[in-house]
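The complex is shown incomplete by one protein chain, all other protein chains being positioned as in the whole.
By written order: A, B and C. Residues from 1 in each chain.
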Amino acid sequence: MIITIRFFAGLREALNQSSLSLELAENATVGTVLQRLAELYPNLPLTGLAYAINRQYVTLEATLKPNDELALIPPVSGG
Amino acid sequence: MIITIRFFAGLREALNQSSLSLELAENATVGTVLQRLAELYPNLPLTGLAYAINRQYVTLEATLKPNDELALIPPVSGG
Amino acid sequence: MQAFLVTETVLQAEPLRALVADAGHGAIVLFEGVARNNFGGRATAFLEYEAYPEMAEQQLALLGQQAQAQFGIGKVAIHHRIGVLQIGETAVLIAIGSAHRGAAFAAVAWLMDQIKLVVPIWKCEHWADGSQEWVGQR
Partner (left out) sequence: MQAFLVTETVLQAEPLRALVADAGHGAIVLFEGVARNNFGGRATAFLEYEAYPEMAEQQLALLGQQAQAQFGIGKVAIHHRIGVLQIGETAVLIAIGSAHRGAAFAAVAWLMDQIKLVVPIWKCEHWADGSQEWVGQR
(Lines give C-alpha, C1' and ligand atoms only; values in the text may rest on other atoms or scores of the structure.)
Protein backbone atom coordinates (compact mmCIF):
# COMPACT_ATOMS: atom_id res chain seq x y z
CA MET A 1 0.00 0.00 0.00
CA ILE A 2 1.00 3.61 -0.44
CA ILE A 3 0.72 6.32 2.19
CA THR A 4 1.67 9.99 2.26
CA ILE A 5 3.89 11.45 4.96
CA ARG A 6 3.86 15.17 5.73
CA PHE A 7 6.75 17.11 7.27
CA PHE A 8 6.69 20.47 8.97
CA ALA A 9 8.98 23.14 10.40
CA GLY A 10 12.47 21.88 11.29
CA LEU A 11 11.70 18.41 9.96
CA ARG A 12 10.58 19.79 6.62
CA GLU A 13 13.75 21.87 6.41
CA ALA A 14 16.01 18.96 7.41
CA LEU A 15 14.45 16.83 4.69
CA ASN A 16 14.08 19.70 2.25
CA GLN A 17 10.60 18.51 1.33
CA SER A 18 7.14 18.83 2.78
CA SER A 19 5.75 15.42 1.85
CA LEU A 20 6.76 11.98 0.70
CA SER A 21 4.92 8.91 -0.60
CA LEU A 22 6.00 5.61 0.83
CA GLU A 23 5.25 2.00 -0.21
CA LEU A 24 4.51 -0.11 2.87
CA ALA A 25 3.39 -3.63 3.70
CA GLU A 26 -0.22 -4.05 4.90
CA ASN A 27 -0.70 -3.42 8.62
CA ALA A 28 2.38 -1.24 8.87
CA THR A 29 2.30 1.00 11.93
CA VAL A 30 3.54 4.53 12.58
CA GLY A 31 6.55 2.88 14.20
CA THR A 32 7.25 0.99 10.98
CA VAL A 33 7.32 4.25 9.06
CA LEU A 34 9.70 5.85 11.55
CA GLN A 35 12.09 2.90 11.26
CA ARG A 36 11.97 3.15 7.47
CA LEU A 37 12.63 6.90 7.57
CA ALA A 38 15.55 6.41 9.96
CA GLU A 39 17.06 3.96 7.44
CA LEU A 40 16.44 6.25 4.46
CA TYR A 41 17.59 9.44 6.22
CA PRO A 42 19.98 8.57 9.07
CA ASN A 43 20.43 12.22 10.07
CA LEU A 44 16.73 13.08 10.32
CA PRO A 45 15.74 14.28 13.84
CA LEU A 46 12.91 11.86 14.65
CA THR A 47 12.73 12.33 18.42
CA GLY A 48 10.11 14.27 20.35
CA LEU A 49 7.51 13.96 17.61
CA ALA A 50 3.75 13.50 17.80
CA TYR A 51 1.86 11.66 15.05
CA ALA A 52 -1.42 12.19 13.27
CA ILE A 53 -3.19 9.95 10.79
CA ASN A 54 -5.69 11.80 8.62
CA ARG A 55 -5.48 14.80 11.01
CA GLN A 56 -6.15 12.85 14.21
CA TYR A 57 -3.46 12.37 16.83
CA VAL A 58 -2.41 8.71 17.14
CA THR A 59 0.29 6.70 18.94
CA LEU A 60 3.31 4.86 17.52
CA GLU A 61 1.30 1.61 17.51
CA ALA A 62 -1.47 2.90 15.19
CA THR A 63 -1.79 0.93 11.95
CA LEU A 64 -1.97 2.58 8.56
CA LYS A 65 -4.44 1.99 5.74
CA PRO A 66 -3.90 2.61 2.03
CA ASN A 67 -3.84 6.32 1.10
CA ASP A 68 -3.59 7.43 4.73
CA GLU A 69 -1.92 10.76 5.40
CA LEU A 70 0.60 10.47 8.22
CA ALA A 71 1.87 13.74 9.71
CA LEU A 72 5.04 13.89 11.78
CA ILE A 73 4.47 16.73 14.23
CA PRO A 74 7.43 18.40 15.92
CA PRO A 75 6.78 20.22 19.22
CA VAL A 76 4.20 22.87 18.33
CA SER A 77 4.75 26.54 19.11
CA GLY A 78 1.72 28.43 17.89
CA GLY A 79 -0.04 31.23 19.71
CA MET B 1 -18.09 76.73 57.39
CA ILE B 2 -19.89 75.61 54.26
CA ILE B 3 -19.42 72.26 52.53
CA THR B 4 -21.03 70.65 49.51
CA ILE B 5 -22.63 67.22 49.66
CA ARG B 6 -23.14 65.14 46.52
CA PHE B 7 -25.77 62.46 46.07
CA PHE B 8 -25.92 59.67 43.50
CA ALA B 9 -28.18 56.93 42.18
CA GLY B 10 -30.91 55.89 44.62
CA LEU B 11 -29.89 58.54 47.15
CA ARG B 12 -30.09 61.28 44.54
CA GLU B 13 -33.55 60.07 43.53
CA ALA B 14 -34.78 59.79 47.12
CA LEU B 15 -33.66 63.37 47.77
CA ASN B 16 -34.62 64.58 44.32
CA GLN B 17 -31.40 66.57 44.10
CA SER B 18 -27.79 65.80 43.24
CA SER B 19 -26.06 68.20 45.64
CA LEU B 20 -26.65 70.31 48.71
CA SER B 21 -24.69 73.00 50.56
CA LEU B 22 -24.60 72.71 54.32
CA GLU B 23 -23.46 75.12 57.02
CA LEU B 24 -21.45 73.26 59.67
CA ALA B 25 -19.44 74.04 62.79
CA GLU B 26 -15.63 73.83 62.46
CA ASN B 27 -14.21 70.30 62.88
CA ALA B 28 -17.48 68.67 61.90
CA THR B 29 -16.98 65.06 60.76
CA VAL B 30 -18.67 62.93 58.13
CA GLY B 31 -20.68 61.47 60.99
CA THR B 32 -21.87 64.96 61.95
CA VAL B 33 -23.16 65.46 58.41
CA LEU B 34 -25.01 62.16 58.43
CA GLN B 35 -26.72 63.04 61.71
CA ARG B 36 -27.76 66.40 60.29
CA LEU B 37 -29.10 64.78 57.11
CA ALA B 38 -31.06 62.25 59.15
CA GLU B 39 -32.68 65.12 61.05
CA LEU B 40 -33.43 67.09 57.87
CA TYR B 41 -34.66 64.08 55.85
CA PRO B 42 -35.89 61.36 58.19
CA ASN B 43 -36.76 59.01 55.34
CA LEU B 44 -33.40 59.18 53.54
CA PRO B 45 -31.73 55.73 53.26
CA LEU B 46 -28.34 56.47 54.86
CA THR B 47 -27.17 52.91 55.55
CA GLY B 48 -24.55 50.97 53.60
CA LEU B 49 -22.85 54.09 52.29
CA ALA B 50 -19.20 54.84 51.66
CA TYR B 51 -17.87 58.41 51.94
CA ALA B 52 -15.41 60.46 49.95
CA ILE B 53 -14.02 63.91 50.72
CA ASN B 54 -12.68 65.68 47.66
CA ARG B 55 -12.80 62.37 45.73
CA GLN B 56 -10.84 60.31 48.27
CA TYR B 57 -12.50 57.57 50.28
CA VAL B 58 -12.64 58.43 54.00
CA THR B 59 -14.23 57.00 57.16
CA LEU B 60 -17.08 58.37 59.27
CA GLU B 61 -14.53 59.99 61.62
CA ALA B 62 -12.89 62.16 58.95
CA THR B 63 -13.12 65.90 59.67
CA LEU B 64 -14.27 68.39 57.07
CA LYS B 65 -12.67 71.68 56.04
CA PRO B 66 -14.38 74.71 54.51
CA ASN B 67 -15.45 74.16 50.88
CA ASP B 68 -14.88 70.41 51.02
CA GLU B 69 -16.92 68.22 48.69
CA LEU B 70 -18.39 65.28 50.56
CA ALA B 71 -19.81 62.47 48.43
CA LEU B 72 -22.21 59.88 49.83
CA ILE B 73 -21.56 56.76 47.85
CA PRO B 74 -24.17 53.98 47.71
CA PRO B 75 -22.96 50.46 46.89
CA VAL B 76 -21.35 50.81 43.47
CA SER B 77 -22.38 48.62 40.52
CA GLY B 78 -20.28 49.63 37.55
CA GLY B 79 -18.67 47.28 35.04
CA MET C 1 -7.08 59.43 23.77
CA GLN C 2 -7.33 59.48 27.56
CA ALA C 3 -6.38 56.13 29.15
CA PHE C 4 -8.91 56.36 31.98
CA LEU C 5 -12.19 57.85 30.95
CA VAL C 6 -15.86 58.04 31.94
CA THR C 7 -17.92 59.08 28.94
CA GLU C 8 -21.43 59.27 27.53
CA THR C 9 -20.27 58.33 24.03
CA VAL C 10 -20.06 54.83 22.54
CA LEU C 11 -16.90 52.95 23.58
CA GLN C 12 -14.52 51.86 20.85
CA ALA C 13 -12.01 49.07 21.25
CA GLU C 14 -9.52 49.89 18.52
CA PRO C 15 -8.20 53.23 19.90
CA LEU C 16 -7.83 51.67 23.36
CA ARG C 17 -5.95 48.71 21.89
CA ALA C 18 -3.59 51.12 20.13
CA LEU C 19 -2.95 52.88 23.43
CA VAL C 20 -1.63 49.72 25.12
CA ALA C 21 0.27 48.22 22.16
CA ASP C 22 4.06 48.02 22.41
CA ALA C 23 6.79 46.21 20.46
CA GLY C 24 7.79 44.39 23.65
CA HIS C 25 4.30 43.01 24.31
CA GLY C 26 3.36 39.48 23.35
CA ALA C 27 -0.18 39.73 24.71
CA ILE C 28 -3.07 42.13 24.41
CA VAL C 29 -6.27 41.47 26.33
CA LEU C 30 -9.45 43.39 25.69
CA PHE C 31 -12.40 42.94 28.00
CA GLU C 32 -15.86 44.33 27.35
CA GLY C 33 -18.61 44.37 29.90
CA VAL C 34 -21.77 44.42 27.80
CA ALA C 35 -25.38 45.35 28.59
CA ARG C 36 -27.24 42.06 28.50
CA ASN C 37 -30.88 41.28 28.13
CA ASN C 38 -31.40 39.88 31.62
CA PHE C 39 -30.14 40.04 35.18
CA GLY C 40 -30.59 36.94 37.27
CA GLY C 41 -33.03 35.73 34.63
CA ARG C 42 -35.27 38.82 34.80
CA ALA C 43 -35.72 40.52 31.40
CA THR C 44 -33.97 43.87 30.97
CA ALA C 45 -35.18 46.54 28.51
CA PHE C 46 -32.12 48.81 28.79
CA LEU C 47 -29.54 49.99 31.31
CA GLU C 48 -28.64 53.37 32.69
CA TYR C 49 -25.31 54.15 34.31
CA GLU C 50 -24.59 57.12 36.54
CA ALA C 51 -21.14 58.13 37.78
CA TYR C 52 -19.34 60.49 40.07
CA PRO C 53 -17.21 61.11 37.00
CA GLU C 54 -14.25 63.04 38.39
CA MET C 55 -13.72 60.52 41.18
CA ALA C 56 -14.47 57.53 38.96
CA GLU C 57 -11.72 58.50 36.51
CA GLN C 58 -9.29 58.98 39.40
CA GLN C 59 -10.21 55.57 40.80
CA LEU C 60 -9.81 53.90 37.39
CA ALA C 61 -6.34 55.43 37.00
CA LEU C 62 -5.41 54.31 40.51
CA LEU C 63 -6.54 50.75 39.74
CA GLY C 64 -4.49 50.84 36.55
CA GLN C 65 -1.37 51.83 38.50
CA GLN C 66 -2.03 49.16 41.11
CA ALA C 67 -2.49 46.50 38.41
CA GLN C 68 0.82 47.48 36.80
CA ALA C 69 2.63 47.25 40.15
CA GLN C 70 0.92 44.05 41.26
CA PHE C 71 0.93 41.99 38.06
CA GLY C 72 3.80 43.48 36.06
CA ILE C 73 1.66 44.26 33.04
CA GLY C 74 2.93 46.85 30.57
CA LYS C 75 0.14 49.29 29.81
CA VAL C 76 -3.50 49.51 30.77
CA ALA C 77 -6.45 51.67 29.79
CA ILE C 78 -10.06 51.62 31.04
CA HIS C 79 -13.09 53.41 29.64
CA HIS C 80 -16.53 53.33 31.25
CA ARG C 81 -19.69 54.46 29.55
CA ILE C 82 -22.50 56.25 31.39
CA GLY C 83 -26.02 57.27 30.42
CA VAL C 84 -28.53 55.03 28.68
CA LEU C 85 -27.19 51.80 27.14
CA GLN C 86 -29.16 49.56 24.83
CA ILE C 87 -28.77 45.78 25.07
CA GLY C 88 -25.49 44.72 23.43
CA GLU C 89 -23.73 48.05 24.00
CA THR C 90 -20.44 48.11 25.87
CA ALA C 91 -20.49 49.52 29.40
CA VAL C 92 -16.83 49.04 30.29
CA LEU C 93 -13.77 48.40 28.15
CA ILE C 94 -10.41 47.33 29.58
CA ALA C 95 -7.29 47.05 27.42
CA ILE C 96 -4.06 45.53 28.71
CA GLY C 97 -0.73 45.14 26.95
CA SER C 98 1.77 42.78 28.55
CA ALA C 99 5.01 41.01 27.74
CA HIS C 100 3.38 37.72 28.79
CA ARG C 101 -0.24 36.63 28.78
CA GLY C 102 -0.47 35.20 32.31
CA ALA C 103 -0.01 38.61 33.91
CA ALA C 104 -2.59 40.15 31.58
CA PHE C 105 -5.22 37.47 32.38
CA ALA C 106 -4.68 37.85 36.13
CA ALA C 107 -4.77 41.64 35.91
CA VAL C 108 -7.98 41.89 33.87
CA ALA C 109 -9.89 39.62 36.27
CA TRP C 110 -8.61 41.60 39.26
CA LEU C 111 -9.45 44.93 37.63
CA MET C 112 -13.06 43.95 36.96
CA ASP C 113 -13.48 42.77 40.55
CA GLN C 114 -12.04 46.05 41.83
CA ILE C 115 -14.11 48.21 39.50
CA LYS C 116 -17.24 46.61 40.93
CA LEU C 117 -16.02 47.35 44.46
CA VAL C 118 -14.54 50.83 44.48
CA VAL C 119 -15.30 52.87 41.35
CA PRO C 120 -18.23 55.25 41.98
CA ILE C 121 -20.47 54.18 39.09
CA TRP C 122 -24.00 52.87 39.48
CA LYS C 123 -26.16 50.75 37.24
CA CYS C 124 -29.92 51.13 37.02
CA GLU C 125 -31.78 48.17 35.52
CA HIS C 126 -34.75 49.27 33.50
CA TRP C 127 -36.73 46.06 33.48
CA ALA C 128 -38.80 44.90 30.55
CA ASP C 129 -41.93 45.29 32.73
CA GLY C 130 -41.33 49.06 32.93
CA SER C 131 -40.04 49.23 36.51
CA GLN C 132 -36.50 50.21 37.41
CA GLU C 133 -33.97 49.47 40.13
CA TRP C 134 -30.50 50.64 41.18
CA VAL C 135 -28.52 47.43 41.41
CA GLY C 136 -27.29 46.60 44.92
CA GLN C 137 -29.45 49.28 46.59
CA ARG C 138 -32.81 48.81 48.27
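The rule is simple: a contact is a pair of C-beta atoms (placed from the backbone, for glycine too) under 8 Å apart; a residue touches a chain by one contact, two chains touch by 3 or more.
Bear in mind the structure is a predicted one, so any value in this text is a computation, not a measurement.
For the chain that is not shown, the touched chains among those present are A, C, taking the whole complex.
Per the touch definition above, the residue from C:Val29, C:Leu60 or C:Val119 contacting the chain not shown is C:Val29. Mapped onto chain A, contacts with the missing chain fall at residues 6, 8-10, 12-13, 45, 48, 52, 55, 57, 71, 73-79.
Where chain C meets the chain that is not shown, the touching residues are 13-14, 17, 21, 23-38, 87-88, 90, 99, 101-102, 105, 108-109, 112.
One rule holds in what follows: only the chains that are shown with their structure count from here on.
The chain with its CA mean position farthest from that of chain C is A. Chain centres here are Cα means. That of chain A falls 73 Å from that of chain B. Measuring from the averaged C-alpha position of chain B to that of chain C gives a distance of 26 Å. The geometric centre of chain A is 49 Å away from that of chain C, both derived from CA atoms.
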